[in-house]
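For subunit A:
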Amino acid sequence: MPETVMDSLTLSHFLMTGAVLFCLGLIGFITRRNLIIMFLCTEMMFQGVAVSLVAFSRFHLNDTGQTFVIFVLTIAAAEAALALGLVVLLFRRKRTLDALVWSQLSG
Partner candidate 1 sequence: MEQYLEYALYIASVLGALSLALMLPKEKRGLRFVGPLIGAASVGGLWLFLSSDSFWDGRGTGMASWTFLYYYIFSGIAVASAVRVITHTRPVYAALWFVMVVLASAGLFLILSAQFMAFAVVIIYGGAILVTYMFVIMLASQSDPSEQNNQAYERVAKEPVMASAAGFLLLAVLLSVSFDYDALEAARAPVDPASTDAALIESTLQDRPLKIETLYVTNEAGEPVPAESVAPPANLDPTRLANAERIGLDLFQSHPLGLELAGVILLVSLVGAVVIAKTKVPDEQHAVSG
Partner candidate 2 sequence: MNLLLLLTIFPILSALPLMLPIKAFDCRKTVWSYALLSTLVTFVFSLVAAFKFDFANSGQMQFVDSVRWVESFGLTFGFGIDSISLWLVLLTTFLMPIIILGSLTAVNMRIREFYFWLIVLETFMIGTFVATDIIFFYVCFELTLVPLYILIGVFGSDNRLRAAKIFFLYTFTGSMLTFAGVMYVAYINVVNTGIWSFDIQTLYVAAATMSGTEQAWVLGALLAGFAVKVPLFPVHTWLPLAHTEAPTAGSVILAGVLLKLGTYGLLRFALPMCPEAVVEYAWLIGVFAVLGVLVTALICWVQTDVKKLIAYSSVSHLGFCVLGLFALDADDTGAVGSVMYMINHGLSTGALFLCVGMIYERFHTRDMAKMSGLGRVIPVWATFTVFFVLASVGLPGLNGFVGEVLTLIGAFLSPTQVLGYEYAAFAGIGMILAAIYLLYMVGKVIFGPVLVPEVHTDDGGHELKDLNTREIATLLPLAAGCLILGMLPNGMLVSLKAPVSQLTAPARFVANTNPLDTDTASIEPGLRLVLDAPGSAPGLTPDISSGIDLAINQSTPTETADRAAER
């Protein structure tokens, strides 16, 4: 096999994947109006970050990256619990999941 860059994996590959996941999650968060999907998108951003972290861990020969992913998972879990609870609460209130309905903070 020719040894081009795309044949041998570098850190950049994984960072690229992580960045793409992160940005897609971001776009999803902005464009989607369903509260649940918005939170799903944040989870996807976490996922992108996790990929990057694990890649760093691997390429820098350091376990801390993976440890951080554990923390990320923790936060994701906590967030899911709370955010989904809130979503249910909001849904009970307005009977809709549309994020645009909630704009009391409008200046």
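How were these picked? Simply put, all candidates are chains of the complex that A comes from, given by their letters.
As a convention for this text, contacts are C-beta pairs under 8 Å (C-beta built on N, C-alpha and C of every residue); 3 or more make two chains touch, one makes a residue touch a chain; residues count from 1.
Because the structure is a prediction, the values reported are computed rather than measured.
The candidate list 1 or 2 contains one chain touching subunit A in this complex, and it is 1. Residues 2-17, 19-28, 30-34, 36-37, 39-41, 43-44, 47, 50-51, 54-55, 57-64, 66-67, 69-71, 73-82, 84-89, 91-100 of subunit A are the ones that touch candidate 1 when the two sit in their complex.
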